[in-house]
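Here the complex is missing a single protein chain, while all its other protein chains stay put.
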Amino acid sequence: MTKLTEIRWHGRGGQGAKTAALLFGDALLGTGFYMQAFPEYGPERMGAPVKAYNRVSDAPINLHSGIDKPDVVVVLDASLMKRLTDVTEGLPDDGVLLVNSPDPPAKVRQETGLQKYRLYTVDASGISQEIMGSNHPNTPMLGALMRVADFVDYGEVKASIRKKLAKKFHGRDQIVEGNMAAVERAYQEVCGG
Amino acid sequence: MSEAKQGKQGMTGGSVRKRVGMRGSGRAPGLDMTGERGVPENNGRMEPRRGWRDMPVGGAISAAGSAIEYQTGDWRSIRPLHSKERCINCLMCWVYCPDAAIMLKDGKVEGIDYAHCKGCGICAKECPQKVHAIEMVPEGRIKAMEEDHHGS
Partner (left out) sequence: MAAKAPKAAVTKTPKSIKEINSAKTKAMATKPTAPKGKAAASKAIVTKSMATKAPTPAEMVARTGNEVMAEAMRQINPDVVAAYPITPATEIVQIFAGFVADGLVDTEFVTVESEHSAMSACIGASQAGSRVMTATSSQGLALMAEMVYIAAGLRLPIVMAEVNRALSAPLNIHCDHSDTMMVRDAGWIQIFSENAQEAYDNMIQAVRIAENSSVRLPVMVTTDGFIISHGMEGVSLIPDKAVQDFIGPFSPVYPLLDVDNPVTIGPIMFTDYYFESRRQVAEAMKNAHRVIAEVGAEFGRQFGRSYGYLDTYRMEDAEVAVVALGSTAGTARAAVDNMRSAGIKAGSVKVRVYRPFPAKEVFATLGNGRVKAVAVLDRSDALNNHAAPLCMDVTTALYQAGVGAGAGSRPNSSTNAPSGANAHVPPSIALPHILNYIYGLGGRDIKPADIEKVFADLHQVVQGQAASQPPTPPGMPQYENPMYLGVRE
């Protein structure tokens, strides 16, 4: 039976939501999954809300339609949680909602009134700031995503991400190591509730 | 919406802020920190989408100034804070603001329309260096400043 997982990313222009989706797709391809990764285009500028998507499957993917009912939603910027209807649109009640936030899930639920979904939070921005000295939450979010997404083998995908980053940042090992450390930390620190 | 039909210059600060849901002003001396802005859920749209029979022909947008209904304030990651004390009302910020987000009253700068300000920083750049009446501050710091001020 073909298993297809659909993921939607929410971010702001300039935060790397598109890059995260593309990197995730690329890494998954490297571990034997068929995949799609695509952004949604609208008025573009730094700060404007943007969305990106992934499809992951163990069989060739025929669908080229948009993703309406994601199984997983990843939110790269906690301020987007103000647009709760937008962020949770199409997510089933037991769907996974992963948010970049320094607050634990309980506090996020309290502040937003969110009751459904399997909510996870990780301070991806904080991790990125501490390890790499800049606010680039997308790679640590991949670490957290792999923890909460039960369909990927963490070790394999992590190795695949390392390979892609090594190619992208050829010769700049410090950047690769920093990103991988951030991935690992987010994997460890993500919590649900 | 009769308010929408008036030019931005003619509007009083009060009516604009009332319509876009702002409250309060001048939390800290010299700084305008009003920031209650509407964050419409429907991606900036104020009404449900129409069918083809209910639309103006040729794609015409028949309400003048309707861009004001698209609230882009939450795109901001840094915010201009305006000081009335330092301001000399040269109105250069108002001239250069690409979003018409500088609010005037009786020919003087009244404040910033945070529902539409995208935080580009042009106003702060155009304010004469010696005057320095506008400062760009990260949004995160605003929340902290507000919390400090209210002791919450």
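Points worth noting:
In order of appearance the chains are A and B, and numbering begins at 1 in each one.
Note that a residue touches a chain if its C-beta (ideal position, glycine included) is under 8 Å from a C-beta of that chain, and two chains touch if they have at least 3 such contacts.
Fair warning: this is a prediction, and the values are worked out from it, not measured in the lab.
Every visible chain touched by the undisplayed chain in the complete complex is listed here: A, B. When the full complex is taken into account, the listed residue touching the unshown chain is A:33, out of A:9, A:33 or A:187. Residues 22, 25-26, 29-39, 41, 60-66, 68 of chain A touch the missing chain (whole complex, contact as defined above).
Where chain B meets the missing chain, the touching residues are 49-53, 58-59.
Going forward, only the chains that are shown with their structure count from here on.
Between the Cα centres of chain A and chain B there is a gap of 32 Å. On chain B, the positions that touch chain A within their shared complex are 39, 41, 43, 72, 74-77, 118-119, 139. Put simply, chain A touches chain B in their complex at residues 12, 45-49, 79, 82-86.
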